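See structure below.
Yeah, one chain of the complex is gone here, protein chain that is, but the others are all in their spots.
Which chain is which? They are A and B, in the order written, and residues in each are numbered from 1.
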Amino acid sequence: MIVTILYYLLVAFVAFLVIRNLLKSREWQEEALYVVFLIPLLLRLLRLK
Amino acid sequence: MSMPETAALVLGAMVAAYILAKILKVSTELSMLAAALVGAAVGGAGFPVRHIVEGAFTYLDICLIFITATLFMNLLKESGGVAFVIRRVLTRFHRRKALLFVMLALLLLIPGALTGAGSVTVLITGSLVATVLGYMNIPRARAAAIIFIIAGLSAAAPPVSLWAMLTAAGVNMPYVGFFLPLLVPCVLLALATIFILSRGAKPADLEAALRELPEAPPKMNWLKVAAPFALFFALILAGRMFPFGFPILGLPLMFAAAAVVTMLLSPVKIPFLDVAGRTVHQLLPLVGTLTCVGILVQIMTLTGARGLIAITVVTLPVTVVILTLFLTLPISEAVLMWGAAPVLGVPLVLLFNTINLNPIVALAGMSVIWPLGDAIPPTAIIGRLTVDTIGMKEPYGKFLKACLVPALLIILAGTLMVFFSKQLAFLTVL
Partner (left out) sequence: MTRKFVIIVLGAALAVFAGLDFYRSRHLREPVVAGPGVARVKTLGDYFSKVKGTVNDCNVYILEGAQPGGAVLVLGGTHPEEPATRLVSWILAENGILEQGRLFVVCSANRSASTVTRPSGAYPDSFSIPTTWGGQTFRMGDRWSNPLDQWPDPEVYIHYPTGQNLAYMDGRNLNRTWPGRPGGTLTEKTTHAFMELIRTEKIDFVIDLHEAELQYPVISTIVAHPKGQDLAAMASMVLSGEEFKIGVESSPEALRGLSHREIGDHSDAFTLLFEAPEPFLDATRGRTDAKLLLEGKDDFVVRAGKRGLLFETIDKNGWPIDVRVGRHTSTILTVLDLWTLDHPDRGVILKNVPRYAEVIEKGTGAFLKDPASAESKTIHYE
């Protein structure tokens, strides 16, 4: 159970980094790729998939 | 239209969309996404939101392994640990060329073997090793070839070999028994590569090399470098030795634990958030590829395009299949990167299994050949990354030419492993 919580925290941290980089990015292809990668992270955090 | 005709049409449309996107200078990752979306539309699935997002989940855990492992390696580099090791190795072995080459090959093999990504090898130890090789009078193109080839082998080396893991998962085969079939060829071929391409090298000019290599912090020592690795391996071992008493941690958490220890032991203050942000940025092409490949594979499966490739491959004459592995594997890698494993690797292993070859050794042989495709356009991600990282100014073709001899050796070794997989089955004990 604790390990699972740590994994959700890990995913939350990665999602935070992705959002931070996304906001800093100035290149549309990079932005699109960040968004695509962010979707599974967020849906896992929300326990939807 | 019959199902095979539709599948062929979808596959054709996907290839056309991919090529068009590349012509329009869209990145490989997004080109794959474009191919997937066009394939779904042509295949009559419209814009299948659920499938697109479900496909993006395919390699989520592997992406987490990537990110935590690379973060660990980057923190080690920031702490001065990597520079410390390179300087110590150079000082200790600079008079003994052969031993130095062996040490450099091992230094190149470790990051990729642990993370499954050749790019991590290039970024972590590649530039430092290139500096040493430069002081041994080895031309830049050949130094780049050494780093690229060994980085590829490091990615195929155990414990984390993505091609083997993804293919094995696709055929419901345990990722067990791969350790030696991957380790032996990777180590031998890495040594062969460095010795072949370093011919005519002079003993390193120690003082000049040490001047150019980054300084290691004065308080850095072997213990501080070794401790996070020791923890990582201790956690793996604990899981194996006490499987029913020790919690399941998974590789991402083990790498994260190693990263935390690296931070705590670092003699210099590390800007953690910046390093973590840079890590995600550095890995974007890789995790982006994995995410888009997942989507592409899902849409190919949905529309029957994947089945078309699979059935075409498994119904070809076996000898033709094996003898053309040297072409099909690197080219599929160049186009799909790791996506080549589920798309092409899975039917190949099923075919080899049917004709009674040893699927583990055969897959290990294929896994050694696959990374060569990372130097071939359109993706050439690792090839380009290597050339950029070590600052090679010569044309890309010169780098490719330097890769040729070790590449042929790798192809030969990998193909022979497939052919004689049954005889080599004794390697699957670990």
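By definition in this document, a residue touches a chain if its C-beta (ideal position, glycine included) is under 8 Å from a C-beta of that chain, and two chains touch if they have at least 3 such contacts.
Every value quoted in this text rests on a predicted model; they were computed, and no experiment measured them.
For the chain missing from the display, the contacting residue among B:V26, B:A169, B:V184 or B:L231 is B:A169, taking the whole complex into account. Within the set B:V184, B:V314, B:I331 or B:A425, the residue that contacts the chain not displayed is B:V314. Contact between chain B and the unshown chain involves residues 2-4, 6-7, 43, 49-58, 60-61, 159, 168-176, 236, 239-240, 243-244, 248-253, 294, 297-299, 301-304, 307-308, 310-311, 314-315, 342, 346-347, 350-351, 354. By the touch definition given at the top, chain A reaches the unshown chain through residues 3-4, 7, 22-23, 25, 28, 31-32, 35-36, 38-39, 42-43, 46-49.
As a working rule, only the chains that are shown with their structure count from here on.
If each chain is reduced to the centroid of its CA atoms, chain A and chain B end up 23 Å from each other.
The part of chain A that touches chain B in the complex is made up of residues 2-3, 6-7, 10-11, 13-14, 17-18, 20-21, 29-30, 32-34, 36-37, 39-41, 43-44, 49. Interface of chain B with chain A (complex): residues 26-27, 29-30, 33, 53-54, 56-57, 60, 63-64, 67-68, 247-250, 252-253, 256, 276-277, 279-281, 284, 287-288, 291-292, 295.
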